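Note that this complex is displayed minus one protein chain, with the remaining chains in position.
Up next is chain A:
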Amino acid sequence: MKGTFLYQVWQHNRKLCYILTAFTMLTVCGNLLGDEVTPFFVWGMYSEKEKPVQQYEILKTTINDSTVVNVYDYYTTDTRFYLYSPLAYYKKIEDNNNVDPTVSFLQSKLHQHYDKIDFLERSFSNTGPQQQAFLDWYARYLQQVTNIPVHSLRMEVIKAHYTDQNLVTDTVHLFATWEKP
């Protein structure tokens, strides 16, 4: 016991020991509950059982009807992240009847108690105006990253499946367009 880390911290500085113990306890609680509250992280990456998928979706953006945005042309993963993830979330909102999936998730978990956090809804969800402003933002950000003046955008969804050897495209359909006002 006397050789343990926390005991030695306790001997040195009780306040520091309380802080470290509280951090440890909250992190353990978060993990037991499976809920992440920053900075008490849950490191459950890739632990969820993956369900077999018939078709995978890939998002493709074309600038000015000529330049396809290939996120892999950008060497940093953060750039790729910002080019791909917000667009994917925008599509998720569209696919969810224009309701933020976080709202649907919370409503399914809380049922009638959802009303109690209703006043916070603007803090955790995207509403119509944000959704409408998204493509304007995406055009601005693409211009920032690509240095190409963006006049129009075409966003397509590619549906593809895997064979034993490769990825094969099944369908391509347009899901959003944007023109410079």
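Basically, contacts are C-beta pairs under 8 Å (C-beta built on N, C-alpha and C of every residue); 3 or more make two chains touch, one makes a residue touch a chain; residues count from 1.
The rule is short, and it goes like this: contacts and distances are computed from a predicted model.
A.B. asks: Match the chain absent from this complex view to the correct UniProt protein name in "ABC transporter ATP-binding protein", "Peptidase M14 domain-containing protein", "HTTM domain-containing protein" or "Phosphate transport system permease protein".
C.D. replies: The record for the missing subunit names the protein "HTTM domain-containing protein".
A.B. asks: Quick one: which of A:84, A:114 or A:175 touches the chain that's been left out?
C.D. replies: Among A:84, A:114 or A:175, only A:84 touches the chain that is not shown.
A.B. asks: Which one touches the absent chain: A:76, A:97 or A:112?
C.D. replies: Going through A:76, A:97 or A:112 one by one, A:76 is the residue touching the chain not shown.
A.B. asks: Which parts of chain A face the unshown chain closely enough to count as touching?
C.D. replies: Chain A touches the chain not shown through residues 3-6, 8-9, 12-13, 16, 20, 27, 31, 35-39, 41-53, 56-60, 70-72, 74, 76-79, 81-82, 84-86, 88-90, 93, 102, 105-106, 120, 122-124, 126, 130-131, 133-134, 137, 140-141, 144-145, 158, 160, 162-167, 169.
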